[in-house]
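One protein chain is absent from this view; the other protein chains keep their places.
Showing chain A:
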Amino acid sequence: MNLIAGLLEPTAGSIWLDDVRLDHVPPEKRDFGMVFQNYALFPHMSVADNVGFGLSLRRVGKAERRERVQKALDMVQLGSQAAKRPSQLSGGQQQRVAIARAIVTEPRLVLMDEPLSNLDAKLRIDMRTEVRLLHQDLGLTTIYVTHDQAEALSLADRLVVMREGVVQQTGAPQEVYESPDNIYVAAFVGYRNAIDGRVGRDGRIDIGDASLVVADAGDRLGGAPHAVAMVRPDDVTIAAADAAPGEARANAIPVTVRVSEYQGRVFAVEAQTAGGTTVFGYSETLLQPGTAAVASIAAESIRVYGEDAPHGAARAAAAEAELAASGVPA
């Protein structure tokens, strides 16, 4: 993000925008807008002067400047706060001023660096919708960096998942969500269960305690001897072991319940297989910790990834914490 904005000089490679090489152009000559994680509003200026700063540098006349500032502030619903100092506003309002400041010059490219990460959960969701609406109304090309899966999926027209500076997958949000290219991307888009196994015959994955039937086996295995099976908690049903097995359950894994939390309607369950793998799933009924239970997973909801060595799951779990995604609504 800093490289695109021009705040850092690249040590290798080049940056292009519309066939113009940008990487040696100073930030002030790039005509971009940027929203910072910590807002970075000028504390000694009023809200209106903050928003009008870029316009005054572009020598926009006073009357037109006032009009455009007011329009931008109205767009973020802060029209009545123009005369206040940033310190008199709440965090959400400050971030909206920062957004207004970034878009008022109608820049070629808007950069948003985790703009919502300093807001509390409810405000974050409200602001997310507002950012989406603003983008729909103005159509400004925006690069949005976030660690938040829901933000990435809901805001992006095009999603780029990066890990340690390397692009992992690019595509529409649905595409990335439905068929992640590797375990890191899968971990980022919510495949929280990562189960190690060996590749068996006819598309089965042997995970020690059980063997899983997998619908999409093949293309991502690439003939590797080991595999990691990734499953969303939503697709794992956990039920007590002694409950009547109405029908023969597909891919049933015996587990022991460790934690069970009521989340309204269902219980979120964390359980462990005999081999020590943690399984996250949902249960219809309350399961006491220590209860023997069965986790069942539909064959088509499993994504498997080939591995040359065992224990790939640990990497997926570690990756979940560090992954960053950037969406490029084009």
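As a working rule, a contact is a pair of C-beta atoms (placed from the backbone, for glycine too) under 8 Å apart; a residue touches a chain by one contact, two chains touch by 3 or more; residues count from 1.
Definition applied: contacts and distances are computed from a predicted model.
Asks: One chain isn't displayed here; going by UniProt, is it "ABC transmembrane type-1 domain-containing protein", "RNA polymerase sigma24 factor", "ABC transporter permease" or "Urease accessory protein UreF"?
Replies: Listed in its UniProt record, the absent chain's protein name reads "ABC transporter permease".
Asks: Kindly state which of the options A:Asp31, A:Asp209, A:Asp235 or A:Glu270 is in contact with the chain not pictured.
Replies: Reading the full complex, the residue touching the unseen chain is A:Asp31.
Asks: Which of A:Arg85, A:Arg132 or A:Arg198 sits in contact with the chain that's absent?
Replies: Considering all chains, including the one not shown, the answer is A:Arg85.
Asks: Since one chain isn't shown, list which residues of chain A touch it in the complete complex.
Replies: 5-7, 26-34, 36, 38-44, 53-54, 57-58, 85-87, 91, 94-95, 98, 101, 105, 111, 118
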